[in-house]
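I am attaching a structure below and will ask some questions about it afterwards.
As you look at this complex, bear in mind that one protein chain is not there, while each of the others sits in place.
As written, the chain order gives the labels A and B, with residue 1 at the start of each chain.
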Amino acid sequence: MWKWKRKEKQQPEKQQQTKKQNGSLSEFIQAMQQSEDFVHYKLSGSTRCTISYLKTMSDSKILNRSVLSILNSESLHTLHDMRERIPVENIRVTSKLELIEEKVMFGYIMVQIHEKDEEVLLVPAVSLESRDVGIPEVEFSVVGPKEAFVETLNTNINLIRKRLPLPQLTVKETNIGKVTKTRVAVVYIDGVANKDNVETVEQRLKGIEIDQLTDSSFVTQVIADNSNSPFPQLLDTERPDRVVSNLVEGKVAILVEGSPHALTCPTTVVEFFGASDDYFLPWHLATAFRLIRLFAVIFSVLSTPLYVAVLTYHHEMIPGALMATIVSSRSDIPFPPILEVIVLELTIELLREAGARLPTKIGQTIGIVGGIVIGTAAVDAGLTSNVLLIIVALSALASFTTPVYQIGNTIRLIRFPFIIGAQLWGLIGVSMCMVFFIGHLIKLQSIGRPFFEPLYPLRIKDLKDSFIRLPFNKQTERPVLTRSEDTQRMNPSRVNAKRDIDE
Amino acid sequence: MKKHWSLLIMVSVVFLAGCMADKSVEENAIVQIVGYDVGEEERIRGTVSIPQYGKSEDKQAASELYLTVDADSTKDVEVEIQKQSSKPISIGKLAVTLYSKELAEKGLDDNVDVLSRDPRLSRNMFLGVVDGSAKDLIESGYTQDETTSKHLQGLIENNTLHNFPSTSLHDFLYAYYAQGMDPFLPLLKKRESFVELSGLAFFKKGLLVAEVPDSKIFTFKMLKENFIKGMQDLPFEGGTLMLENIGSNVDYSLTGPLDDPKFTIKVKLKAEVNEMAGVDRKATPKLAKEMEEKFVEYFNKEADELISLFKEKKVDPLGLGNFTKTRKGNFDLTQWQDNYSELDVDVQFDVKIIEYGIFS
C-alpha cells in the first residue's frame, strides 16, 4: 500500500497514471472512516458542504471559531469563496489526492461542496502537542544560554533562526521514512557552507531507505560513512547555540521532527571533546579544561589496560615505593588481574546501565548502593584489590567528562579491546590496539571529510580550536575542514590592530 | 556468514594461543638483594632476600625470607634458589648486589658478564663490596619498617648525594669496559647493630686491588666529579673546622705529547664553614684566608697520596687514560699502562670560603 507512494514521489511524471489506478478521494474517506476519530459530516446551514477531519489532530478552536462560524453565517457556494472568507492563513484548494491525504493526516480540515467532488478546501487547523523549551540536560553548562531543542521541528528552527537573523540561512525540508514520513530539515548558511557538503548531505538523506525515523540518531547511523564504526560520525547536540556556531563555521545541520537533537557535519573526533562552556570561559582556562578532558579520556581508555599489562607482564616497571602497596593489596586476590579488571569494569557498566534505566531518584540510590556497598564489600571479601577499585572508579568518572554523550559510550566500550590486548602481549598489545584505532580514525570520514582532522591531515590552522582554544582574535578564519566558501570570519587587520601605550 | 565464522575461529585461536603463561606480580618471588660469598670447594655462595608482602593489618612490619645456596656460577645461584622457592624467582627488581671482599679479591669478571648481559636487570642497581660476609650482612635485619634491600639501597643512594661518588651498575660497567679507566665500588661494613659505608674499593678490571677509607673520599669525589653537597673536617689551631661543600668544580686538562703527557686537574671549591669548635677567633676575612690555605694544603696532600696509591696499584679510577683517548688521536693502551706509574699529574685546589653560618 505504502510502497507505491514512494515511487510516485520519485517519478512525478507518472503521477496521473498511478492516481487513476489507485483509488479516489471517496475511497480514502471510506478507509478513514474505519477510525473512530475521523469526523465526516454534511453541514446544512447557510453553506452546504461536507466537512471531514481527524478530531484528534485538529484544533477544535479553529474549527469552531473560524470555519464553522463563517460557513454558518454566510452563504458560500464555491471553494474559492470560502478561501477568501475563512480567516485562517494558508488555506488551499486542491484536487491532488496525495496532498489531501497527507494534510488530513496532519490535522487539516477538509471541506467539500459535494461529497463526490475531487476538489477540496484544506484549512490548516493542526494542533500539535509539544513540550516547552527547557534547559539542556545532557549538555548542561553553568554559564551560557539555557535553551535546549524540543521535539517540534518548527520550534527548533525558530530557536536557530532567532540567533541567526540572516536571509542566507537556508532550510530545506524532505520527508523520510516509508511509514513515518518524518520531516527532516537541512539547515545551512548559503554562501558560507560548502556546496559539496550540502549536496552530499542532501543526497545521503534522499538515499535513505527506512520505514521509521523516530529520532535523529537514526539519521546518524544510516548516513554515516562507515556504519560499522563505534565512533559517531555526526555530532549531535541539544544546544541551539552550538548548532548556530557550527553553522557559522560553515557546517551543515540536520534537524528531525520529533527529535530534540540536531546533527551537525562534517565533524571531527576532536570536536566531540569540546564543550560549549569552552567558548564562555577565558581562552586559557578553556584550554586547560580541554586538556584536562583529553587527559581524562586517555586515562579512561588506558588505565585499566595498563594495570593488566604491568601487573601481568612488566612488574619491573613498578617503582620500588609502589611495589609494597600494589603487591600487598593484591596478595590475597584469587583471580589474575585480567579477570579482576573485567569483572570490575562490567560491574561499573551494570551500575551505569541500571542507573540510566531507572528514574532519577532511584538511580541515585542505586549508584550509592552499588558504588559504596559493592565496592567495599568486594575489597573486604578479597575479590578485588583496592588499588584497582580506585583506578576503575576514576576511569569511569573520567569517561563521563566528555561533553557529548555519544562519544562517552564509545570510550567506555573501546576500553575492552585494549584490556584484551594487554592480556595478550602486555604493553605491546596495548600499543597494537592503539595503532588499530588510530588507523581506523584515519580511515574514517564524516560526509566525505577526514574525521581525524586536524591531526591528519595535519592542519595547523584548525589546531587553534581543537585541543587548545586560542582567543577569538586569533581565530579570524573558518576551519579548513568545512572548506567554507567564505573563509574569513572577520577582518583580521581590524581585529589585531595594534595600539600603542596610552592611546 | 561464512566470513563471520572464520573470523570467530581466528579470534578464538589468537586468544587461546596468544596468552602467555605468566604470573602476576604477587605470585612472583621478587628478589631485591643478592649477596655473593666464597663458598666451599671453589663454589659461590649466594644469599637472597625476598620480601614477603602480606595483607596483614600492620603493613609496616616487613618480613623477609632469606635463602642461601651454594652454586657453581652466578647464574646457577638463580637455579639453585629456584629449587627452594614456592614461587618463580624474578630478578627484575634487583636493587642491590653485594660481593664479599674475599670474592672480589678473586675477581668478579664472571659476575660482571651476567650483569651486563641480562636484559631484565636495572642499570640503576647498586653494587657494593662487603668487608666480611655478605650473607651475614643481608640476614641481619636492621630496621623494623624497611626491608634490607630498601635500607641498603637508601644507604648507598643517600651517600652518593653526599661524600661518596656515584656507583651504579652502569657506572661500574662503563669503567669496567672502558680503556684507560677502572671501576670502584663502595665498601660496606657491618657493625654490631648497623651497617656503614666504610670506604671505597678500587678494581683493576674485575679484581679488587686497593681500598681507601672514608676519610679520603671527599677528596676523591672532588677529583672525580662536580658535586654540591659533602662535608670534610680538618684540625685547625687546636680546634676542628667543618667544611661544607656548596659547589665544587673539577676540570681536567692535558698538555704535552702522548708519550709524555702532563695532566693538570683544577678543582674549584666554594664552601661554607659551619663548625669552628675550639677555634677561639672571630670569623674575619683574614681568618678565612688562613683557613683556605690550610684546606688547600690539606687537599693537596690528600690528593697526592691518592694519586700515588693509584699509580702504585696501577689503577685509574679517575679515567685519565680514557680522557687521553678522547683528546689524542692515536692512543695506545699498552703504552699508556706502561707509562702510567710515571705519569705527571698536577692537582691544583682553589678553595673559597664564602659563608660561616648565621653566627659569628
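Assume a contact is a pair of C-beta atoms (placed from the backbone, for glycine too) under 8 Å apart; a residue touches a chain by one contact, two chains touch by 3 or more.
The working rule: contacts and distances are computed from a predicted model.
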item	value
Name of the absent chain as recorded in UniProt (options "ATP synthase subunit b", "Fumarate reductase/succinate dehydrogenase flavoprotein subunit", "Spore germination protein (Amino acid permease)" or "Outer membrane protein")	"Spore germination protein (Amino acid permease)"
Chains in view touching the one left out	A, B
Option touching the unshown chain, where B:Val34, B:Met181, B:Leu223 or B:Leu306 are the choices	B:Met181
Selected residue (touches chain absent from view) among A:Arg131, A:Arg357 or A:Lys443	A:Lys443
Option touching the unshown chain, where B:Pro119, B:Gly238 or B:Pro285 are the choices	B:Pro119
Listed residues A:Pro167, A:Gly207 or A:Pro319, member touching the removed chain	A:Pro319
Touch residues of chain B, complete complex, unshown partner	13-14, 17-18, 20-21, 92, 116, 119, 122-124, 170, 173-179, 181, 252, 319, 322-323, 325-331
Where the missing chain touches chain A, by residue	313-314, 316-322, 424-428, 430-432, 435-436, 438-439, 442-443, 452, 455-458
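One rule holds in what follows: only the chains that are shown with their structure count from here on.
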item	value
Chain centre separation (chain A, chain B; CA means) in Å	64
Of chain A, residues touching chain B in the complex	311-313, 315-316, 318, 320, 323-324, 326-333, 336-337, 382, 420, 423-425
Chain B residues touching chain A - in the complex, by the definition given at the top	14-15, 18-20, 22, 24-26, 28, 30, 32, 51, 53-55, 59, 62, 90, 92-93, 95, 120, 122, 150, 153
